[in-house]
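One structure follows; several queries about it will come next.
Of the protein chains in this complex, one is absent; all others appear in place.
Chain naming follows the written order as A and B, and within any one chain the residues start at number 1.
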Amino acid sequence: MSLFSHFDYWVMIFLAMAGLFIVIARGNLIKKLVGLGIFQTSVYLLYLAPGKIVGGTAPIIDAAFKVYSNPLPHVLILTAIVVGVATLALGLALVVRIREAYGTIEEDELLRHEAPDAGGESRP
Amino acid sequence: MSVAAHLPALQVVLPLAAAPLAVLLRNRTAAFALVLAATWAAFAISVLMWQQVAASGPLSYALGSWPPPWGIEYRVDALSALVLMLVSGVAAVVLPYCRASIEREIRRDNHYLFYAMFALCLSGLLGIAITGDAFNLFVFLEISSLSSYVLIALGRDRRALLAAYQYLIMGTIGATFIVIGVGLLYLMTGTLNLADMSVRLQSVTSHRPVLAALAFLTVGISLKLALFPLHQWLPNAYAYAPSAVSAFLAATATKVSVYALLRFYFSVFGEGAVFKQLPMAEFMLVLALAGMFVASAVAIFQDNLKRLFAYSSVAQIGYIVLGISFDSVTGLTATVVHLVNHAVTKGALFLLLGAVMAAMGGVTLARVRGIGRVMPRTTFGIVLCGLSLIGVPGTAGFVSKWYLILAAMEKGQWWLVFLIVLSSLLAVAYVWRFVEAAYFRAPRADLAQVREAPLALALPAWLMVGATVWFGLDTSVTVGSAARAAAMLLGAVP
Partner (left out) sequence: MKRDMVLRVVAKLLIPFILLFAIYVQFHGDFGPGGGFQAGVILAAAMVFYAMIYGLDNARRVLPDWLVESMLAAGVLLYLGVGFAGLLLGGNFLDYFVLDRDPVAGQHRGVFWIELGVAITVCGVMLKIFYLFAARGQDEA
């Protein structure tokens, strides 16, 4: 069945859509970051799943093995994970500062605080 | 060891090394001196490489001596040499300005971290322009993006935090789209080297994943370059960031994203696949026109000058994308020329606005009333840049619009010529709003003690204004390089 032969992609698409939906639909700034994290994680699957070859082993050359899995996706995704961690940490730090400056982390309340097109100068 | 052979690596590594060193020093003067040295060295390197590329063709550098396509390749061709020179040149001018500018805007004990972030952002932007590896491009994109979120959040206004958060969300979604696109390409071709990828794409038989990759890359990069209607993050980010950061990002960040788009469209997918088999040209034409008109119209109704000119940036990106949509050498020349000219103009404009901000405490139209009398030189500079945004002959903006119009006439699309001129009239309207407030309104009572901008702010700003006028009169550097880059992208010369 072709539907199940690509089930890893279906999982990836589901996770990506779930994450993106949270980013768009939730008003809480921390929940948005969680959604963003799920979205980024789904991409890891896109890289990692095809890298595994059934019956393949770690790519260390040895006479006993013929089939090796591709190690490159792991390296790439390790980098992507680091980027994801940095993004999340920076995002949370911004949320902490926003909380201190505005007293709330709900998007609708923030928008009420600062009409985005007011354009004037608010307090420093 | 000869230094000349390692210029491509040093281009990125010098600013990259300056960042942690600045953190180690923990002293704002020492950090400034160090980052300044690295930035100026980077500019010198980019000029040297530009000359080398013009004389003897593309440079290739194998990081870690792993030959491409296995290792990461740094590749400098006509287009990337120009972008490298633009980015490092703007940084070399903006950084001296930073020292005087952030004094008022950022807490002193954070200054060394500011310089470290600036160096990181610079090396990220340079890295995007130099790398020949798709995943490496994503990593550099994130280095520059993460540091620019931090730089924007340092703004004095508390809305800078919201702007940075919004940019972080949008930017990360864009970057993730780019990774998905790169991942699909990697699945189909088994390589990450851009040149190798383009060769192997020829023999890929199933087109659907490649199309999906093209779609993801287009949307992801469009988010980064603030193509209308994906520009929502840009006005707030530019308006509330520290002045020097606004100038640096406005001049470089979106331009480097345009570079990435050109690179993927023309060097990887190939012009034929993108424009001949798909209606991408019409698609980009519509978005570019919408950006030119809608963003300009929105700009007319802004009261904060930084926001006004940020919306104008979105409109100007419309012109840049319009050039791509022509899919001709003249069109691409216009794109690349406008990339440089707009960067210089907007950089100068935001530097001057920073000087106004420092003197008057704000840049709303109400606050700058009568500024023409107390800061005549700064005001004149802003008007000059405004003329360049409109496209008046004798300024850089004219040259790029001229090439856009030439490209439109080549295609026989006279209605487009008319629309380009019409959209320039909208630029007249928003520039006029500043002129009216600056020269024809009675100054506020408390303007008496306002002085002309200090030399530390004025000199870098006027260097950029000078470049704006210079590129309008002598086009040998800009148009010459742009024409070479355009010919290379369309495959006429390697």
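Here, a residue touches a chain if its C-beta (ideal position, glycine included) is under 8 Å from a C-beta of that chain, and two chains touch if they have at least 3 such contacts.
Bear in mind the structure is a predicted one, so any value in this text is a computation, not a measurement.
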| item | value |
| --- | --- |
| Residue, one of B:62, B:406 or B:435, that touches the chain absent here | B:62 |
| Interface residues of subunit B (partner: the chain not displayed) | 1, 6, 9-10, 13, 16-17, 19-21, 23-24, 26, 61-65 |
| Missing-partner contacts on subunit A, residue numbers | 78, 82, 89, 92-93, 96 |
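The rule is simple: only the chains that are shown with their structure count from here on.
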| item | value |
| --- | --- |
| Centre distance in Å when subunit A and subunit B are each reduced to the mean of their C-alpha atoms | 26 |
| Complex contact set, residues of subunit B against subunit A | 135, 138-139, 142, 146, 149-150, 153, 156-159, 161-162, 164-165, 168-169, 172-173, 175-176, 179-180, 183-184, 186-187, 236, 239, 302-304, 307, 361-362, 364, 367 |
| Touching residues (chain side subunit A, partner subunit B) in the complex | 16, 20, 23, 29, 32, 36, 39-40, 43, 46-47, 50, 76, 79-80, 83, 86-87, 90-91, 94-95, 97-98, 101-102, 110, 114, 116, 119-124 |
